[in-house]
Structure formats: structure tokens, C-alpha cells
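The complex is shown incomplete by one protein chain, all other protein chains being positioned as in the whole.
By written order: A and B. Residues from 1 in each chain.
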Amino acid sequence: MKFVVAVKQVPDTAEVRIDPERGTLIRDGVPSIMNPFDTYALEEAMKWRDELGGVVTVITMGPPQAESVLKEAISMGADDAILISDRAFAGADTWATSHTLAAAVAELGDVDAVFFGKQAIDGDTAQTGPSVAASLDWPQITFVGKVRELNKDSIIAERYVETGMQVVQTELPVVLTILKDANVPRVPSLRGKMKSRKVQIPVWKLSDLGLTEAETGLNGSPTKVVVTATPEARTGGQIHEGSTEELVSRLADLLLGEGGEA
Amino acid sequence: MSGFLEIKDSCTGCGICVKTCPVQALSINDNKRAVVSDACTLCSICVDSCPFQSLAVHHSFGGNEEQLAKYSGILVLCEMRNGSPDRSTYELLGEARKLSAGEKEVSALLIAADPSDAPEKLIHAGADRVIVAEHSSFEHFSTEPWSSVLTHVITEYMPEIVLAAATTTGRDVMPRVSKILDTGLTADCTDLKIDADSGMLMQTRPAFGGNIMATIVCDRTRPQMSTVRPGVMKPMEIDTSRTGEVINLQVTDEMTKNRSKVLEFVPSAGDEVDITEAEIVISGGRGMKNPENFSILHDLAHLLGGTVGASRAAVDNGWIEYPRQVGQTGKTVQPKTYLAVGISGAVQHRVGMQSSDTIYAVNKDRDANIFQFCTEGFVGDLFEIIPALVKEIEKRRG
Partner (left out) sequence: MNYMLNEDLQAIKEICIEIGEKHILPIRAELDEENKFPREIMNIMAQSDLFTIYIPEEYGGTGMGSMALAVATEELSRYCGGVAVSYAANALGAMPILLMGSEEQKKKYLPQLASGEKLCAFALTEPEAGSDAGGVKTRAIKDGDHYILNGTKQWITNGGEAQIYTVIALTDPERGARGASAFIVEEGTPGFNYGKKENKMGIRASATRELIFEDCRIPAENLISREGFGFMVAMKTLDNSRPGVAAQAVGIAQGALDEALKYSNERKQFGVKINSFQGLQFMLADMGTQIEAARALTYTAAGLIDSGAKNFNKVSAMAKVFASDVAMKVTTDAVQILGGYGYMKEYPVEKMMRDAKITQIYEGTNQIQRSVIAKAMIKEAHRK
């Protein structure tokens, strides 16, 4: 089987802080990590590769330093990786990103499935997977909590929705977006880390994908960010410090409506 | 890119903007002034960072005006739950009416096996026109038929705005359709406005884990597509006197073609929690320490008729199930009362609950973020306070 996992390098949003005086993002010292949701996509692809045989190729679109997430994927057990990087790809929205990723999947050829994480923690759009499926005209199964069966021709997966769970069957090739319920991602291995140190990761540029500047990056993006702002801060009210009895009494007043019974 | 970044004479060449630029488009030249390269995406992050207000972004919205002008009205993609329109659909219709300002026609697209009285309900909730795609195979949501029907309806009716809920349905089908139609889609919007000058839809959404709010436009293509976060927009008052047009769409073989099959649908267990509906939400975070301790929150919630929520930390640790998660990667709630217990109040949690009417917080750390935006805060050990609170409430109630 030939599986592709699309990953993204993101700032660790849990580490992002706001400068309280200027109200701007503090990016200094915020580590870049593999999008946490993508680790479940990678594990799912590797799990099925281990079962069925084949290769897992990890791709990412990003600046040259995004190579580090590809190396991390290799240290976890991916077979190879491709960095899709070109100045022309900068500033892409989800349309242009998926357009570019779909071109890379087509270029790889004979791919059986592309695995995405549910969403990326920086943009939180969850749009790239379905848009890649549309570009390739493949079926898609999103929000996959469990892949029940997978073989050369078809897949059965559990799709977790608001009201329950859909069991969906479809044909391959397919695009999947994976939830963290699906698996527990493996820890990198020592041999994987040794391999990732030495591996030369190929870089695919605009011309390698047969695309034009008009359909990639900022030029190819139908949407544009026009304003960014920090969310309105709600200012804190009174803070009580005191004995447990005092705190409990006040809290009970509030929860039951002032002065006792609501 | 249409537009440019202006660097004013007040620039001191301090270099702060150079560090903040996510695409390395800024540098400082020999004259101690910031200069911008072609790599600039007009993202505006540097504008906020400049201590001297020396930076400004100027946009010029371009596009084929004539072509864009052919599109009009707002289309809402409806979702059914248990045979009736879902709450998120009512929210979308309420928002669509607000955006329409009495000028734009609001259409609702209903894809269902059995529409029953839903079209009428949709009209009462704000639709001027309901387009019904009825087919026996439309019992469960499936990507391809939904995508075919929506693509067809957009092509035929040419709405300038298409809204869907940012649910597993909306987030599945909308990106597919936007790619097919080669137009822009903005995910998970929490605020929508029509720009008075350009007439464009200003789509605002949280990004970077809720650390910033980004406003996004789709300036060159139509329709402008958005998925909207459930629980944020307000439905309008149901008006049973409203009338509207119901159009039954001719469902073609092309629209029912599907490579996928829903083999089974397993509804969530009966005690399914919907924290977005509760008037009182009591949430536990990292401070709860283990799954067993959540029982004290359940006790309190039970007494008050509320429900238990959780922060991402508690869910990630496996202490409580995901449907209870409040925040950026969980649900948005706006109850009358929100009680945060052992939650530090990181921004990704805050975006999911900051619209609550009142927020109370119990935390042993006086410096916890939550105390900076709660209505009233209580510094102390939750394991003492919550059980004592349960006793106190029981006592007062006799």
C-alpha cells in the first residue's frame, strides 16, 4: 500500500502568550511543533502499513525549516518524506494549500490513501483534507475515530459526529481526516532518530508540481486576512481570599441567587 | 496582493516588527528604517507590534466587479436532527437575516429523506425561500450527494454568501464544495459583518488557539463561503406569520451518485451530554487531578440542575469524555452561570466560555489567568471548597 500523511508545522499554541501591555502575540521562544492532530494521522497510516505492508510518505508544505517535522515523522517510523517548499507557496489559504498538496499527491502517483489530522491547531480550519479530496476527485471520510477495515479496494471507518457515529464504507483511493480517538501515537524510536539525522529530504518546488504562481500561495488564495486583533479582554472582578467557610458562603449566595434560595 | 504595507516616517528602525513578521518580509535598512519585501502577505501582525504606530496596512479590494455582481442573496445549508432543523440551522438563519438587513434574500437548502414540516419551520425562523432536495437515499449525511446538491444549487441560484454550521457536516462538505467551485471558504466564524463600503462579507474567526481574531475576506470570487461556530449566533424569534417560497429541487442521478455508503448509524447513548444547552456549566480542569474527583462536580451540578464541562487538560488526561470539553478545540458555551474549578484559564479555554453571563472561578493559584476575567474569583483548595459548597447548598435548601 502507498500511504501519504500530510502534516503541518505549527507554533505550539499552548505556549503562545499575549503581551498584556501591547495586546500582541508573543512569538519569541514559542516552539514549532508537528501539529498534534497530525501525529494520530501518522500513527494510523503506519499502523495499517505495518499490517498490510507498503510505505508511508510524509509531506508538508512550508518554509525550509518545516523539514524538522518531516524528520520527526521519520523518527517515529515514516519511510520517507517530501518537503514542498517554494517562495511561491507563501501566504496560501486552505484553497491554495490543498491545491498544492493535491498536486504533490498526484505527482507521487498510485497513492492509496492520504491521511490528515482532524485540523491544525494554529488555523483550526479542518478544511485542507476535504479540499484535497475535492481536487483529486476522491471520496473522503472526515472525523474518523476508528478505521475498522482497510484493504486494497475499500475502507470501513467510524466517523464521529455530533449525534453519534456513522459507519462509512468507501472505495480507495481515499482522503481521511483522523481524530485522536483513533490511536495512541508511538514514541520515536532510536533507530528512527538515527535515520532521521542522516536522511536527505527532497524538496519539491513550484516547477516540480507543474503549477503556476497564479494558483499557489497568496496569488492563488481566494481568501485574505485583512485584520488581526487580540480578543477583547474581559476584566476580572472581585477576588476572594479567606477561610473555606467564607468562600463557600459567598459562592453559595451567588449560585443560589443573592441571599439564599434562588 | 492587492494592497500595501505603509511604513511611516515615525519608524525608528527598532526592529520589533522584523521579529514579529511570520514570513520574514521585513528588514531594517542602512537608514535605520523598516523596509518591506514582496513576501508580505498584509497579515497586519506587525502593525500591532509597532510601539510607534508607524505601520499601516492598506487594502484595495479587486476582482471582476461585473462577474461578482451577478451573485446575490444568502444561502444557508440546513441540518436536520431527529426530524427537525438543528439549533445551529436556526442560528444561521438568524445571522443571515441580520446580514441581509432586509435587502438580501435568504434561502435555505434542505437535503433530507423526509422534510416533513421542516420547510415551514425554516420560513418561520427567517428563510424567504426553502429549496428542498428530497430523496430516500438522503437519510444520513454523506459527502458526495450533499456536495453535488450544494454545488448544483449554488451554480443555479448564484448566492453571494453561503453559510453552513461548523459541524462535522458543514466542515466536511463546505471545503469540498469551495474547492470544486474555486472560491474561498472561512472556517468556524464567530462574527460576520457586511463591510459598508465594499459590500463584502467580513468573516471573523479565532486563530492561533484563540490568541488572535482574524478577519478574512473573499474579494475576487463568489460565493463567499463561511462555516459558523454553533452556539455563537442568535436565532431570531420564531415568527409563525412569516411566509415564503418552497421549491422542490429535481434530484438527478448525478446528485445521488455516491462512492460511499453509510453502513450503520449508532446514536450516542441516551444520557448524551450537550453542554451547550445547559444554563449552568461547572467545569473542571487540571486541578481535578484524576477522573474520580470529577464526582464532586457532578454532585454540585446535580444539585444546581447544571451540567459538567471540562478543560482540554482534563480531557487530554483522559479524566472525562471529549463531548464535555469547553474551548477552542471543544465546544463554545454561553450559559447563565459558568463555574471554572481548577482551571487556569488559558486562552484556548477562555474562547469557549467567555460569553457566559457570569463566570465564577475556584483556583488555589492567586495568579491564575482565570482570575483576570472572571466575574468573581475564589482562591482556595477546590477539594475543600466544592464538597463544603455541596453541603452548604443542601443545608440551605433544608
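Rule of thumb we're sticking to: a residue touches a chain if its C-beta (ideal position, glycine included) is under 8 Å from a C-beta of that chain, and two chains touch if they have at least 3 such contacts.
The model shown is predicted, which means the values in this text are computed figures rather than measured ones.
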(request) Identify the residue among A:54, A:164 or A:188 that touches the chain left out of the display. (result) A:188
(message) Can you say which of B:98, B:135, B:259 or B:289 touches the chain missing from this structure?
(response) B:289
(message) Give me the chain A residues in contact with the hidden chain, please.
(response) 186-194, 197
(message) For review purposes, identify every residue of chain B that touches the missing chain, sorted by number.
(response) 289, 317-318, 365
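Keep in mind that, in the parts below, only the chains that are shown with their structure count from here on.
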(request) Take the average of all CA coordinates in chain A, do the same for chain B, and state the distance between these two points in whole angstrom. (result) 18
(message) Can you tell me which positions in chain B touch chain A when the two form their complex?
(response) 1, 19-20, 22-23, 39, 41-45, 48-49, 51, 57, 59, 81, 140-144, 147, 167-169, 171-180, 182-188, 202, 206-221, 259-268, 272, 280, 304, 322, 328-329, 337, 339, 346-348, 350-351, 354, 358-360, 362, 366, 371-381, 384-385, 388-389, 392-393, 396-397
(message) Which residues of chain A touch chain B once you look at their complex with the stated criterion?
(response) 11, 13-14, 16, 18, 22-25, 27-28, 87, 90-91, 93-95, 98-99, 119, 121-131, 133-135, 139-143, 156, 159-171, 181, 218-219, 221-231, 233-242, 244-245, 247-252, 254-256, 260-261
